[in-house]
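Everything below concerns the one structure shown next.
Shown here: the complex without one of its protein chains, the others still in place.
By written order: A, B and C. Residues from 1 in each chain.
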Amino acid sequence: MTIKVAVNGYGVIGKRVADAVTQQADMVLTGVCDIAGDWRIAVARDRGVPVYSATGEAGAGSLEDMARGADLVVDCTPKGVAAKNAALYRELGRKFIVQGGEKHDVTGHSFVAEASYASALDRPSTRVVSCNTTSIVRVFGALRRAGLLRRARGTLLRRALDPWESHLGGIMNTLVPETRVPSHQGPDAQTVDPALDIVTMAVKVPETLGHMHFWSADLVGRPSREDVRSVLAASPRVAFVQASEGLGALNAVKERMLDLGRPRGDLYEVAMLEDTLTVENGELFCAYMVDNQAIVIPETIDAIRALTGAERDAALSMAKTNRALSIIAA
Amino acid sequence: MTIKVAVNGYGVIGKRVADAVTQQADMVLTGVCDIAGDWRIAVARDRGVPVYSATGEAGAGSLEDMARGADLVVDCTPKGVAAKNAALYRELGRKFIVQGGEKHDVTGHSFVAEASYASALDRPSTRVVSCNTTSIVRVFGALRRAGLLRRARGTLLRRALDPWESHLGGIMNTLVPETRVPSHQGPDAQTVDPALDIVTMAVKVPETLGHMHFWSADLVGRPSREDVRSVLAASPRVAFVQASEGLGALNAVKERMLDLGRPRGDLYEVAMLEDTLTVENGELFCAYMVDNQAIVIPETIDAIRALTGAERDAALSMAKTNRALSIIAA
Amino acid sequence: MTIKVAVNGYGVIGKRVADAVTQQADMVLTGVCDIAGDWRIAVARDRGVPVYSATGEAGAGSLEDMARGADLVVDCTPKGVAAKNAALYRELGRKFIVQGGEKHDVTGHSFVAEASYASALDRPSTRVVSCNTTSIVRVFGALRRAGLLRRARGTLLRRALDPWESHLGGIMNTLVPETRVPSHQGPDAQTVDPALDIVTMAVKVPETLGHMHFWSADLVGRPSREDVRSVLAASPRVAFVQASEGLGALNAVKERMLDLGRPRGDLYEVAMLEDTLTVENGELFCAYMVDNQAIVIPETIDAIRALTGAERDAALSMAKTNRALSIIAA
Partner (left out) sequence: MTIKVAVNGYGVIGKRVADAVTQQADMVLTGVCDIAGDWRIAVARDRGVPVYSATGEAGAGSLEDMARGADLVVDCTPKGVAAKNAALYRELGRKFIVQGGEKHDVTGHSFVAEASYASALDRPSTRVVSCNTTSIVRVFGALRRAGLLRRARGTLLRRALDPWESHLGGIMNTLVPETRVPSHQGPDAQTVDPALDIVTMAVKVPETLGHMHFWSADLVGRPSREDVRSVLAASPRVAFVQASEGLGALNAVKERMLDLGRPRGDLYEVAMLEDTLTVENGELFCAYMVDNQAIVIPETIDAIRALTGAERDAALSMAKTNRALSIIAA
């Protein structure tokens, strides 16, 4: 059986989800919906994707039309909009996925494939958590489940804007720290893995390529660097990169993704800088890169399978997704 | 007959030429050669491309080995290196193409498909001119051949570095004008079209996406805006973009290329900002974007056909190249 | 007699005008007025400057109070606000100056000291034109009055934001051209010097230090480079800088201003890059830097003297201002 998937909101996440759906053997993209009528949605139309209009534009079907024709709607609209759309999806009896800009309560379930696939099975809806939270659960969830993590404290350097919008308002030659400490990512990670003891500070930095996290963590016992490394290497969506090979900066990692032929140069993995991975006296230090536009795409694909029950085994779903997206095992 | 093409120098231009060769029905990529052994060349090796070593690395063939196995070598090594390699190619009786970093005298012929395809036919070698010069010949060469151009004066805003190297040395929150006025692009354009009266000033700007040119030109007679526009629209490698559709800045144009699925988001066309195209009292004003990493790729492919005589008609070669690279007609 | 000057709007221009007024022997600062109550106005208060509130904050005098106590109000409020305040100043019989964000019609007179001091004498009000226009009138007005200029065509690279606000919305790793061609500076320059034949294009660039202009101009006859240079050298507010001395980029010029002890590192002069100044076959090419925060400050000081008639000779007023602000003769 092929899952009929529709995508509402054709922005940086929506267009990637739409493309990724078309690459899955067990899914079909039945439509995309947006409010914008500019060059972005035109690209979808030119590819023959049915385009619906959230604002009732003449000649196009409505969001409701699109939802009726699908098994599941992935809602990638801006923060707060998906929460409002949820009522419609429920009314129509359609399963749905919202993104990390929404609160946990919108669906009552938060999703990272490695941590909460099983509890998402057959549910009516879930929330794929934000890019930063996804990376935290992948890395520190794995260490916690391996019995190695006591707590982690992180500094999150956040790209100021996405490239497509970088002419519309950004920051220039400055740093802008978030004044709220801790920032929201720690509590957010607990919506997926309540046993995580995570505290973060965040700062906006003047670049557009992605986020970078710097961590110090207290470990349980005195594991070796290799103990820690092997746990991360076993994760299906953490990849190691080496500065010694020229991959010691965000721009170089992105160039490699483009060279690999990834669509839009997308980095789906947490890119762990292996050179920074340090374990000393029960403490772990490390830094990694998060591609905020791409990291949640494989999670969203897995969430589709979990909600629809199309694949009941988390590992098998992740393997299918990873293969379809050419994701690199560490 | 399939043309056997080898590429020396696997940097921003070389890797794109290599990929473009593999997309042509009448060409085959017989090898790439570089001095670097890092992640970049590894991508080629992983794709099964024969990799040669310019420095005699153990286990790899040499540049000479590669050249012997090819009909033609495209040399994309850094400025000045190709000039030295020319002797080897000549000694081996291999045709070759150098890039715009080299001087005209290295091959005695300079190439832009629309202007000098015919004179390149069956030659032993040619030089594909630089990104900026290519754009100038496409735009102002077309206007001159149409009898519309008297002279053009331009300001060239040059991206400071390419993205892959943007951690290695750039400029930050400043502008760095070239002190030599006129800058070299005017005389360089005359190596392709000696009748062009072009003077340029250049300035390095703190971005990595590409160049942008701003022009004022004196026209012959009092043509209308539509007269000028129709000449440019007839060019096979000038595309119009509209600010009113959200494509009024470099980053948005690049995003569109990524959305179109272009490899590495490459923009092969001169992207003319249609909103800026103004004709008043015999003067033309306009601005366009040049993707310095990509614009010479289709020219290089055409140059391969011209030198080998595989296609004797410029328009037919350009049509083949454009189709293979999905280039947008204006 | 000491001129009592009040400043409305304590932003990047207002605070500099206020400071410059206090440095003139023939002026006294009687107050500043703003709507903001944050750290910026606090600096003024800490220096003992009477602070008024445009929004009727408790405990502070009003704009009307401030205007009554002054001979002249310099209105440096954001675009469009000064036009509304003009009625109040007129009602109170106070002279006033608006800045270049306002239209010419608000006062019916536009001011650059070298060009329109005499016609401003004893007027009730004037408009000090914008930073870009001021630089154009200084440079090309001087060449025109010397009988050397036929026309000039320019590309204006505009800093995206001022440093103080660069965390509030800017552009990142992109270029944003103005779609309206010609941009407004040519017609604006004609409000001061109607005989100027100037056309400009403009583009926003990702830096915060100031603007940079690149020009090609047609000259009258065949003057030598020295002919042109000596006209500019005679201008009281054009300074030459040399790339050969390390001053070939915006940041270096700004550093020198800081080293000279200028308040806020202000550059009041047009900084002409001498290396770029080229004259060939009756054409002139040159590039210069404009400090958008500072260049209109000396003009505003002169405008105060012209409106009040405190000094009837333009050259003498400029000499006083230049001395007080340590402006460098070319």
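Basically, a residue touches a chain if its C-beta (ideal position, glycine included) is under 8 Å from a C-beta of that chain, and two chains touch if they have at least 3 such contacts.
All values reported here derive from a predicted model rather than from experimental measurement.
Visitor: In the full complex, which of A:L92, A:A243 or A:L316 touches the chain missing from this view?
Guide: With A:L92, A:A243 or A:L316 as choices, the missing chain is touched by A:A243.
Visitor: Among B:D71, B:E178, B:E207 or B:D302, which one is in touch with the chain left out?
Guide: Of these options, the touching residue for the absent chain is B:E207.
Visitor: Which one, A:N85, A:N132, A:N251 or A:N322, makes contact with the chain that was left out?
Guide: The missing chain is touched by A:N251.
Visitor: Please give every residue of subunit B in contact with the chain that is not shown.
Guide: Output for subunit B: 160-161, 163, 166-167, 169-174, 176, 206-208.
Visitor: Please identify, in ascending order, the residues of subunit A that touch the omitted chain?
Guide: Counting over the whole complex, subunit A touches the hidden chain at residues 153, 155, 157, 171-182, 199, 201, 203, 205-209, 212, 214, 216, 243, 248-251, 273, 275-278, 283, 285-287.
Visitor: Tell me where the left-out chain touches subunit C, residue by residue.
Guide: Per the touch rule, subunit C residues meeting the hidden chain are 15, 38-40, 43, 163-167, 172-173, 208, 245-252, 254-256, 258-261, 263-265.
Just so we're on the same page, only the chains that are shown with their structure count from here on.
Visitor: Can you name the chain that lies farthest from subunit B, using the mean of each chain's Cα atoms as its centre?
Guide: Looking at centroid distances, C is the chain farthest away.
Visitor: From the Cα centroids, identify the chain that ends up most central relative to all protein Cα atoms.
Guide: Chain nearest the centroid of all protein C-alpha atoms: B.
Visitor: Roughly how many whole angstrom separate the Cα centroids of subunit A and subunit B?
Guide: Roughly 37 Å separates the two chain centres.
Visitor: Between subunit A and subunit C, what is the gap in Å from one C-alpha centre to the other?
Guide: That gives a centre separation of 49 Å.
Visitor: Residues touching two or more other chains, restricted to subunit B: which are they?
Guide: Correct list: 173, 208, 248-251.
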